[in-house]
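Note that one protein chain of the assembly has been removed; the remaining protein chains are unaltered in position.
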Amino acid sequence: MRADFTIYSRSFFMLALLAALFLLLPVVFIFLYAFHTGAYFSLPPEGFSLRWFYSFFGNERFRQAMWVSIGIAAIVTPLSLLISVPTAYSLVRGQFRGRELLNLFIMSPLIIPGVVTGIAFLIFMSALGIGPGFIALVLALTCFTLPFAVRALVANMHGLRPELEEAARNLGASEASVFRHVVLPQLRPGLLAGGTFVFVEAIDNFSITVFLTTMDVTTLSVESYGYIRDFDDPTVAAMAAVLVVFSVILVLIMGRVVGLDKMFRVE
Amino acid sequence: MGAMKKGVSLTIDAVCKSYGDVQVLKRIALDIEGGKALTLLGPSGCGKSTLLRIIAGFVRADAGDVRLDGQSILPVPPNRRETAMVFQSYTLFPHMSVIDNVTFGLKMRQVGRSQALQRAAEALEMVKLSHLADRYPSQLSGGQMQRVALARALVTEPRILLLDEPFGALDKNLREEMQVELRKLQTSLGVTSVCVTHDQQEAMVISDYIAVMNDGQVAQFGTPLDIYDTPQSEFVARFMGGSNIVRADVIKTQESRCALQVGDGRAFQAYAGASAMVSERKAVALAIKPRALQIMDMPPEGAHVNGCMTVSGVVSNQVLLGDSIAYEISLPDGNSLLAEVARDRGTGIHPVGKSVWLYAPGEACVVLEDGINA
Partner (left out) sequence: MHDTLAISRRNALWGLVPALIVLLLFFSAFGIFFLSSLQASGEAGGLTMAHYARYLGSPSERDVLWRTLWISTELTLGSLIIGYPMAYVIVRSASSGWRRFLMLSLVVTFLSGTVTRAYAWLIILGNSGLINTFLRKTGFTDAPVHLIYNETGVFISLLHFVLPFFVLTMMAPLKNISRSLEDAAVNLGASRWRSFFLVTLPLSVPGIVAASSLTFAVALSSFLFPLVLGGGRVRMAANAIYELIFTRFDLPLASAGATVFLVLSLFFVWVFGMLQRAVQLGPSVRQQ
């Protein structure tokens, strides 16, 4: 079977490949480094070891941070999605003045630098008497991740075939019914894509969370930053390896359920 | 436009192409002389577009050769083959004006600006769109866009003009208009052309030759009338349309002729065709045109039905077509035949439910081979 004519030249393809390898470099490296025997990088590598995984899971502060991060993500993700669904629906199917402006406002957290959001929330939470900590983190991250979810759902809704909703209306369904029985079931790709982005951001965010953590309540990202600064061994690499594997499995499962192409077209 | 090159002959020699496990083209062989229009006709998936793209150079054949005037074009890259193509849709460069679109091919060939503009103007004149030279594609209708695409292809004086379902996106009336225009252009310029379509009506209008394709092979090759009148296989008969297909029992065969019988009608003789397949079979499929069938109230007797196929049935439907009437006749074995009869003032209309007899001359019954021409 002979290859057909390709519209791009060899050099284009090489550039694309180089870009992909560049992207994979740190991830693959950190994954392998997590299994390195020695505490410092050496070439050739000293040997294979799981000690850093023990170090990570054995570290009290990291364990605590892990529970906090998971807890935050477990609350923020469904909360964000729950809020984003009616929001996206109103934005796409509603007809009222100021819709464009409102859309801009809802998307604004994405434009505002994370640091600014973090500081603003720190001041705000202190002013409210709540102060930094778990609640502050949940509130700030929900606000910050909402645009991700809304954007994914809006894109999903733009792609829906109007005939289905029209047919339902024709048959006498109320707006609520149409939403529940016709629109919602079709939102699976958007929910999965939006949910993924929200979840990843909730676990991984640094620029906002660094302002809202306390001695007792830290997240994995803040904790690992502190660890990198103070120590210098591959414990963080072990954490990275675990997170990467976990996320890849998550995406693969969702890719099976919905189809990776669809998920990323939604973005 | 300047003198067109004398028509270039096209030879497709045992071309094969597979994608993975699927064989898309199975040793295709076709030959046409210069200046003729060939149409590749077939259902989707038959390989016709792939073959066209092999000629254009976008798809690489696994085996076989494609020759223009005896010389193989396979080693030539697609941008140097001089095989200008008209695509089905999204053909014109949207960011360029009509005149820039038409001069594009000339620019690629280093033709000087003033000469290019002159040739482009002539090409636009040919398709009667000179007044739209400065418009942009978004301001044109579908038919106008395809005309410009045609001008853009022809202005480069290609050795072969390729067309990939060029009128598929247009509505019916426009399509028919464009088909006639294309035919006129092609014959007046004398440019060899290959067109791909799934519409047999279109193929009839624009072609000197038709290659009916199915499942990667050429089912039949010939002039439009040949294929229409004498389909060689059931596939071709059904695809070209307009034929009844009827089962006939073989009574006896003798060289190229055979004695057949349809149902319990009279025995008649028919031409068995070039292949000797008939002698080994007990029954064959016959293709009979509706207009070849006559209807009678009573069993056919007499000299005028000598040598005719006859069969009896019941009228199950009638459609008044204006100058003729189409009758649907149910046969005892459950199948039905369509007969089209000219409407004379004198004869009445056979009502539904009436028992009638059909007859057609033996020569009008075409014996269909079972398989496809290899």
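Order of writing sets the chain letters: A and B. Residues in each chain are counted from 1.
Here is the rule we go by: contacts are C-beta pairs under 8 Å (C-beta built on N, C-alpha and C of every residue); 3 or more make two chains touch, one makes a residue touch a chain.
Small disclaimer: the values here were computed from a predicted structure and weren't measured.
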Original post:
Which one, A:Ala74, A:Val116, A:Leu184 or A:Val257, makes contact with the chain that was left out?
Top reply: A:Val116
Subject >> Listed residues A:Thr37, A:Asn59, A:Gln186 or A:Ser207, member touching the removed chain >> reply: A:Ser207
Original post:
Quick one: which of B:Pro78, B:Gly168 or B:Gly222 touches the chain that's been left out?
Top reply: B:Pro78
Original post:
In terms of residues, what is the contact footprint of the unshown chain on chain A?
Top reply: 3-9, 12-13, 15-27, 29-30, 33, 40-43, 82-84, 86-87, 89-91, 93-96, 102, 105-106, 108-117, 119-121, 123-124, 127, 139, 142-143, 146, 150, 162, 165-166, 169, 175-176, 179, 200, 203-204, 206-207, 220-221, 224-225, 228, 236-237, 239-240, 243-244, 247-248, 251, 260, 264-265, 267
Original post:
Residues of chain B in contact with the chain that isn't shown?
Top reply: 56, 58, 78-80, 83-85, 87-95, 104-105, 108-109, 136-139, 145, 152-153, 156
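In this text, only the chains that are shown with their structure count from here on.
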Original post:
Approximately how many whole Å separate the CA-defined centres of chain A and chain B?
Top reply: 56
Original post:
Quick one: in the complex, what on chain A touches chain B?
Top reply: 1-5
**OP:** Sort out for me which residues of chain B touch chain A in the complex.
**Re:** 18-20, 57-62, 77-78
